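What you see is the complex with one protein chain gone and the rest in place.
On to chain A.
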Amino acid sequence: MRCVFSLLSAEQSQPVCQNASFIMKIIVKRRRGHLAALSIAAVVIMVGVPLWWRTTETYRAWLPVSQIQELSKLQLQLSADVEVVFSRGTVTPEQQKKLPLTQTQDEEHRVDEDTALSYRYETRYRTATVMEEDALNQPTAAEADLSLHTLSESPCGSLVVYVIPESSTLLPQDVDVYIGRRRTAFLRIGAKMRVGRTLEQLLAHMEPRVKQVLQVMSFSHTDITAALSDRVRLSPGNKESIADSMRAFKSSPGYEITFSLLNPDPKSHRLHWDIEGAAQTYIQPLLTKLAPVANFSMDSQTLYYAVLGVSPRFDSSRSTYTLNADSLAHVINPVEARLGSNAASSNPVLNFLLYVPDAHHSPLYIHDRKKQEVPSNAFHSPRWGGIMVYNVNDFYGPEAVFPVDINIDMAKVMGVFLAQLRLLLGVQSSSAPPGFLVAPCGTAGLADWELDRLMWSRSVENVATATTTITSLAQLLDQIGNIVINDNIAEQVSSAVTSLQLAVAELESGNLGFALQYSKEAILASERAFFDPSLLHLLYFPDDQKFAIYIPLFLPMCVPILLSLLKIISDARQKRRDKQAKKD
């Protein structure tokens, strides 16, 4: 009967050689105990830990991270097509032989390390057709513009420049360039410039002028970099550019326009304004033309007993009441509390207020800093709207019976509101260079080339904003591992990425309309993904709280397993030691 004390633990070191079956039972029991501990440990490690991991994992759908990384480095290329048409008398026959001619110019700008811009101008030079020559023979530039427009319509984003000889009577004496209502411009060159030169020299000579026209009618570097302000925090340039960037509303899928008539004195004045007709006739054409850029909704209201927050001062020299420019800033706040807004939408609101002063404070004029009357008698506030003061004291004499019925001249009022609307929407009426004559914008309130400029800057702004949104969303989701990413968010992100890539491609090929549409889709999808209510990260747990939660659950379970594992190991070591001793 061999003593099998090598299987026994140190405690039971007395070999019980006599009772073999007793020993065997102990051995079996011990073995069973070891097996039990080992199998529990195996179950815990191989089944329990993965189960716990999977059930406490947050669901994260797949995101196209690599494509988002690519988008964070934005390389935008803007292309414009320009046609330069030489009319009779501007080129010599030798120069004419080389036409038609196409040139491409590229300009590269590096805005910062992540953003690069390149501008491509594809210029096509040709001579005028017979019909165009006829059209250019009109007495005034405006009529020539109209008849040229009936001949052919330039697509969105392109320009046509007609070069006219010095002898032409289309433009007045001191004006060299006329910018029409659509997408055409007239450029006058001197007669001495073309004699004795080759075509290349002529083109090189004309280039600065054509470039100036392009800066006015198409995109300019300052506008595009201003549109990138979401991506790139540029140091502020001159005061004008800061004011411009603060004034216009940011790109949004929709805007609400509210017209309000403020009547502080209904006892004296009974005001009638045909707001529906006026809005339909004067404002709606502009909004229809701007339909590719955004949706607009209009409403109107009348407020009675609404007063301005500032009391006007009486100017005895002119016997009128005046509001000076410094007090205007405090006018808006008391009124704003009473203006409503549409509770259902979150679109930005443009407010246009028409204030008719009460009978005791009429007439009321706004004075600028030099104490001169402002001709429009109106002022506007950046990103808010405009206020116009309309005096009605001329409509009735001193013996009138109150209340007096007054019909407001909506054409005058809408002229002011339309100008303010253009400024607030970012239709830039920057001062033209000297020698330029810009045609007035016409019944639609917006020239075609102004619309193109707006579309360029809006597309770039949308692309910049959408890329920043998507990259910051990806960064956020990466940093915070606890946020659940549902399938719909992943879908929105993918569609935003696709639309962005398409928008950049369309900008490169010069299709402005499609580029704007894709950029709008991209920004909608990216905003929806970023602002999805499910992405709320409420799951920050400091480390000591995590320990406090898991220790009471796992520690009681793990202690016996660990101890029995340790026991098994020490037993095995003991066995090996005994075997060693036995060998010796």
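In this section, a contact is a pair of C-beta atoms (placed from the backbone, for glycine too) under 8 Å apart; a residue touches a chain by one contact, two chains touch by 3 or more; residues count from 1.
Operating definition for what follows: contacts and distances are computed from a predicted model.
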item	value
Listed names "Retinoic acid receptor responder 1", "GPI-anchor transamidase", "Vacuolar ATP synthase subunit E" or "Proteasome assembly chaperone 1", with the criterion being the UniProt name of the chain not displayed	"GPI-anchor transamidase"
Which residue of A:Lys25, A:Lys73 or A:His272 touches the chain not shown here	A:His272
Candidates A:Tyr282, A:Phe296 or A:Tyr518 - the one touching the absent chain	A:Tyr282
Residue of A:Met131, A:Ala204, A:Ala329 or A:Ala400 touching the missing chain in the full complex	A:Ala329
Residue, one of A:Glu207, A:Asp368 or A:Asp487, that touches the chain absent here	A:Asp368
Among A:Gln75, A:Ser152, A:Ser472 or A:Asn488, residue touching the chain not depicted	A:Ser472
Interface residues of chain A (partner: the chain not displayed)	229-230, 236, 239, 242-243, 246-247, 250, 261, 270, 272-278, 280-282, 297-302, 325, 328-333, 336-337, 340-346, 348, 366, 368-369, 374-376, 378-384, 386, 388, 410-412, 414-416, 418-420, 422-423, 429, 440-441, 443, 445, 468-469, 472, 475-476, 480, 530-533, 535-538, 540, 542
